[in-house]
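Every protein chain but one is kept in place in this view of the complex.
Chain IDs A and B follow the sequence of writing; residue 1 opens each chain.
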Amino acid sequence: MTAVHEETVTGRSIRLKIPGWGGNLAGQHLDLRLTAPDGYTAVRSYSIATAGDDASIQLAVDRVMDGEVSPYLVDDLMVGDELEVKGPLGTWFVWRPEPTGTVQTDPVQLIGAGSGIVPLLAMIRLHAASGSTAKFRLLYSVRSPEDAFFAAELMAQHPLLEVTWVYTRATPEGWPTPAGRVTKEIIEAATFASTQNPLVFVCGPTGFVESVASTMVALGHDPATVKTERFGGL
Amino acid sequence: MIGHVDGNALAGPLSEIFEFDATLAITDCLGCRDIAMLAEAMVYGDNGHGLVVRCKNCGGVLMVIVPEPEHTKLDMRGLAWLQVPN
Partner (left out) sequence: MAIFSRGFSGRSREESPDLPPGQYLTEDFPVLSAGPTPTIDTAEWEFTIRAESGVVHNWSWDELHELPIEDIHTDIHCVTRWSKLATTWRGVSLDTLFADVDTSYEYVMAHSYGGYTTNVPLEDLLGGKAWVAFEFEGEDIEPAHGGPARLLVPHLYFWKSAKWLRGLVMMPNDDPGFWEQNGYHLYGDPWLEQRYS
């Protein structure tokens, strides 16, 4: 582990240098295995916030209450520590800038909540780095401004990326709308219409993902264009 | 873990068994004949006790993956078929 950065009140981003890493696609994850001195092991999946050939990758971890692994990664892990990883994993929930076969790559609608932003951020970063002219929009739902991962970087992406923020518990000062959950109306107003046939990526807690995905389908999006990644929880 | 995640989480566990990305395999549920990508299935349990992969349409069990010390057992009796990319 080469660097850490405190991202939110409960989360931090972690940079890992992995010898022999062949690179990863935007949206992939890795499995991290931790081993205690008595041999006890725990395995967890983490999405990768970076994409490309670089052997230095970035993860973001949110501390889960009563979690077994995340408190260790957020509070205890130090620069210089070694971690065991398997990956990159998963080639379905990925965005590639170049068209493959008949799959359209433009426009792209990203919808995330909390730490669900991580694989979406890899796509956003690749979008910028590759010079892709695809239109990108992000709808990002967080409890409060302090709970947003990579907030400054996301806001700096404009105009390449249009971001709509939704604050569910506490808004920034002067915010025009009161705090509240993502609704069908908010989704409809903030996202590409189904007639534009976007590629949609939804990531976050299971309950959020399933509710948003079914709303997108209700709004006319072909289910085959809506890709989901559930992180568990509600 | 309470609740479920989706088949994306099977990429790691199944990478020990299959050489291809198993999450891209297409499944046909024996119960309701829904056809979907494994990445979209509902996944319960954990990789210590056993992963229970359920059809996102009817909730029926597609596969159960049980890791044991000497081997991993893959029960696929809930699938009519599994189609893998070449």
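Simple rule for what comes next: a contact is a pair of C-beta atoms (placed from the backbone, for glycine too) under 8 Å apart; a residue touches a chain by one contact, two chains touch by 3 or more.
The structure displayed is predicted, hence computed values, not measured ones.
Asks: Which of the visible chains would the unseen chain be in contact with across the whole complex?
Replies: A, B
Asks: Looking at A:Leu83, A:Ala134 or A:Val217, which residue reaches the missing chain?
Replies: Reading the full complex, the residue touching the unseen chain is A:Leu83.
Asks: May I ask which residue of A:Asp66, A:Glu98 or A:Glu185 touches the chain that does not appear here?
Replies: A:Asp66
Asks: Which residues does chain B use to touch the chain missing from this display?
Replies: Here the touching residues of chain B are 1-4, 42, 44-46, 48-50, 52, 54, 59, 61, 64, 66, 68-69, 73, 75.
Asks: Which chain A residues touch the hidden chain?
Replies: 33-37, 39-42, 66, 68-69, 72, 76-78, 81-84
Note that in this section only the chains that are shown with their structure count from here on.
Asks: Counting only Cα atoms for the centres, state how far chain A is from chain B in Å.
Replies: The mean C-alpha positions of chain A and chain B differ by 23 Å.
Asks: Please output the residues of chain A touching chain B within their complex, sorted ascending.
Replies: Residue list for chain A touching chain B: 29-31, 43, 45, 86-87, 89-93, 206-207, 209, 228-234.
Asks: Would you tell me which residues of chain B are touching chain A in their complex?
Replies: 1-6, 8-9, 11-12, 15, 21, 23-24, 37, 39-40, 47
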